[in-house]
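Report on one structure; see the data block that follows.
The other protein chains are all here in position, but one chain of the complex has been omitted.
And then chain A:
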């Protein structure tokens, strides 16, 4: 007679998958004893089968279940053993991926474009190799104007087809002229870009970056200029305590002309924009001179507006704390890694245009 307990015990003691398989064949295989028992059911009377059938089936299921359980246990143990042998040292370094960066000047230009886009300013561009008409004459600096001499201009020996002297633009202001001629009025633009002065010392480089702003419309006055500069600086520095001090000044292309100081506070020996412990000059601006509006082909009795210009490099330094302008143009990867920005630091108004330290 078949003894279930003996069978189950033999299965439980099976030491390998082969032994489990041998037991399966022995009991449940075609010639197996449990299979043989199942076959006896066919010869039984219905009443006998009603009594014996469930018993024999239960026996078969118990054996099959025990075989499956034992098999799974043995497989698990084998897997665990295999996995244990596959252990690796995860303190070893993962493959390195290089990290790139966006230059602070590009980042700040994107920030400025974002702020000014909200104020309705588009970005305009113009050539860096300019002619003296666009760079000076149209901006109310005729040839003999003393302000021309103060610009430390880089000249080319070349003249263009109209006989104009070619030079490196000394400011982004010629873009005002080009934009007004091309687009007419009303107009709101900013014009960021490289500018050049023949000047080189600890705080000046022969190439640097400016951003120019221009609004020409009807009824624009000095109060609009002041608001625009305040609004822009507050948005750029993301501080509400930005205070401006206007000082009358002189630029040939604006009248009245205003120099703009921004208040700063000393924090750990560095100037931080905000408050009014001291003042530093950040912007030149004014109401566009009638002669400039006329030179750009517009009627100065109909249109008036303001213009301003400031150094992008300087705005970057004031916000992000670099203190050496020359390092901007060296391409030193240590500096770029330190001061550069992640590709994902795209300035947006909703997240704040700046990137926190």
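The criterion applied here is as follows: contacts are C-beta pairs under 8 Å (C-beta built on N, C-alpha and C of every residue); 3 or more make two chains touch, one makes a residue touch a chain; residues count from 1.
Criterion: contacts and distances are computed from a predicted model.
Engineer: For the chain not present in this complex, what protein name does its UniProt entry give, out of "ABC transporter permease", "Phosphate-binding protein", "Putative inner membrane protein" or "Phenylalanine--tRNA ligase beta subunit"?
Structural biologist: "Phenylalanine--tRNA ligase beta subunit"
Engineer: Among A:25, A:58 or A:149, single out the residue that touches the unshown chain.
Structural biologist: Residue touching the absent chain, from the options given: A:149.
Engineer: Sort through A:2, A:51 or A:117 and give me the one touching the missing partner chain.
Structural biologist: For the chain that is not drawn, the touching residue is A:117.
Engineer: Pick from A:138, A:336 or A:353: which residue touches the chain that isn't shown?
Structural biologist: Considering the complete complex, A:336 is the one touching the chain left out.
Engineer: Considering the complete complex, identify which of A:28, A:44, A:64 or A:246 is in touch with the unshown chain.
Structural biologist: Hidden-chain contact among the options goes to A:246.
Engineer: Considering the entire assembly, which residues of chain A contact the chain that has been omitted?
Structural biologist: Residues in contact with the chain left out: 92-93, 95-103, 105-106, 110, 113, 116-123, 127-129, 131, 143-147, 149-150, 154-162, 166, 168, 194, 196, 198, 200, 206-207, 215, 217, 219-228, 230-231, 245-250, 252, 255-259, 287, 289-290, 304, 328-334, 336-337, 340-344, 346.
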